[in-house]
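All protein chains but one are shown in place.
Up next, chain A:
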Amino acid sequence: MAHSARRDSPELPDFSLLKRLARDQLIYLLEQLPGKKDLFIEADLMSPLDRIANVSTLKQHEVDKLYKVEYKPVISTSDQLCFLIRPRIQTVKWICDVANADKAAGKFRRYKLIFTPQKFYACEAVLEEQGIFGDVTTDEWAFYLLPLDDDIVSLELPEFFRDNFLAGDQRWVRTAGSTLHLLHSIYGPFSKIYGIGRCSKMAYESWREQVEEGETKARQAEIGNVFLIDRDVDFVTPLCSQVVYEGLVDDIFRIKCGCVEFGPDVTSSDKSMKVMLNSQDKVFNEIRNEHFSNVFGFLSQKARNLQTAYDKRRGMDIKQMKTFVSEELKGLKQEHRLLSLHIGASESIMKKKTKQDFQELLKTEHSLLEGFEIRECISFIEEHISRQVSMIESLRLLCLLSITENGLLPKDYRSLKAQYLQSYGVDHLLTFANLRQLGLLVEQQPGETLTVMESKVGKLVNDKTAGKLTDAFSSLAKKSNFRALSKKLNLVPKSDEEYDLRVPRDMAYIFSGAYIPLSCKLIEQVLERDGWTGLEEVTRLLNGHEFAVTGSTTGSSGADSRAKNDAQRIVLVMFLGGCTFSEISALRFLGRERGYKFIVVTTAITNSSRLIEALLDNHV
């Protein structure tokens, strides 16, 4: 399982600094409200908070009780309430209700709202409208980045995807810019920045403005290159079933903030167990990037080694035994524990996957990627729908079909949509409208040059401005051109060749050798060419918005050339709208092959279920 890693790989920067900064700032903010106080925490901030601070930290700063924001009347008796929240209108409205209820009851309290990572004017407008502005103090906790592992940093903003790509709301653009600015000021200066996508461009601009506003200290760069990519550049990759171990674990057990909860069937006990999944887990670290078919072999080998190590104690004398116990036993026990967990998880994965005809499913996905036997694929999807196998999975397959085929034939679209609504509820009309707006599930428009949305809007504005609007709409309902891109970039290796998953030859191994993820292929190509030269046709098919810029080399002239060289081989890839564990595995592979070290910064870790769930609209 050992990969031929290049020995001169540069060291990754130390991201634990980000945690310390966030914690220090939070403490500073808590101190701004002296005295005992109760702290209300937004539900989805709890896990990130857990990663950087613990309760004793909070207690030291006079936090009395902790509550979760639940949109219910508060039962706290404290006269100081502090709210740690995302800047969401609904949450602020709830706080207004709390404060107004107190007012009505003649109860005097002090309220402090801490928005993270920043506050929005719209939230303050709610405070003003509800007559609470001035009664509360507001602050910002610039907790932009949470390191999930040595090479993964997350903004933990899953809503970025829907807000930006579906609603077209650019509220997080500056957040992305500030994130880059933070990384730039600690680990930069960056020397080259590449990117593709409308949001990436805007984030770059926002960051550049912030760099100009602030002061840049001349320092030794730890990160040389940056690549920004919008999620809507490549929807195919996150919609595919994941088959590398870490991705599979995420698909099945849902990794949350770098932590997974294994149920009793995995732990072989009567209780669930929360496990941190990162490079600290030595067993996990060796299998996380492996194709699932290799994992069993690895684990059983590992188990045999462990047995041998335990067996060593036989025939030891007292002294040797003492050394063994004090030096090795703890490590072995730890390894034993991890090993049994991952074996349990693998069993559980196998069980789940064989249950739902996983092989058939993968075969369909591969056919779609290849553009082969599409009719059979449609029948498979129809069966999937009518058997009510899974609401999310059916939709995922429909989207994959639509993107790879550049839209469905009108009669197929109609019939599949009708079947879907009959199986999962007519409420999903709204979901279909969302998917169409995003261009994930559309009808082919015969002989049309403008996309659905464009022509619709074009009619509305009397054709006068239609041409000018084209640009504004290019990220909407755009054509995927997947087939052409796949051909141009050789994304689908020839199927007649044998692919040895144990010795991967390219990034396609993360999809059993069937498909090289488009996002990662673009990164590979641009780094190789040091820009977009030669990829003109590709960027045209992707609707443009590509860029490559070089920063001025001020301040780093006298730097040690070796260190500089190392920084140039550290590439920060920022996914705007989320990235999958499979993509991270592919980049790690690319890094090993080419002597790069990739750092993945993402707005959130995503997978096909999260992506589709973000677009559902069948609930209030």
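In this section, a residue touches a chain if its C-beta (ideal position, glycine included) is under 8 Å from a C-beta of that chain, and two chains touch if they have at least 3 such contacts; residues count from 1.
Here, contacts and distances are computed from a predicted model.
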Q: Assuming one chain is omitted from the figure, identify its UniProt name from "Small ribosomal subunit protein uS2", "Translation initiation factor eIF2B subunit epsilon", "Origin recognition complex subunit 3" or "Spermatogenesis-defective protein 39 homolog".
A: "Spermatogenesis-defective protein 39 homolog"
Q) Of the listed residues A:Leu66, A:Leu329, A:Leu361 or A:Leu409, which contacts the missing chain in the full complex? A) A:Leu66
Q.
For the chain not shown, which residue from A:Asn100, A:Asn285, A:Ser390 or A:Asn406 touches it across the whole complex?
A. A:Ser390
(Q) Among A:Asp97, A:Glu328 or A:Glu347, exactly one should touch the missing chain; which is it? (A) A:Glu347
**Q.** Of A:Phe161, A:Tyr187 or A:Tyr424, the residue in touch with the unshown chain
**A.** A:Tyr424
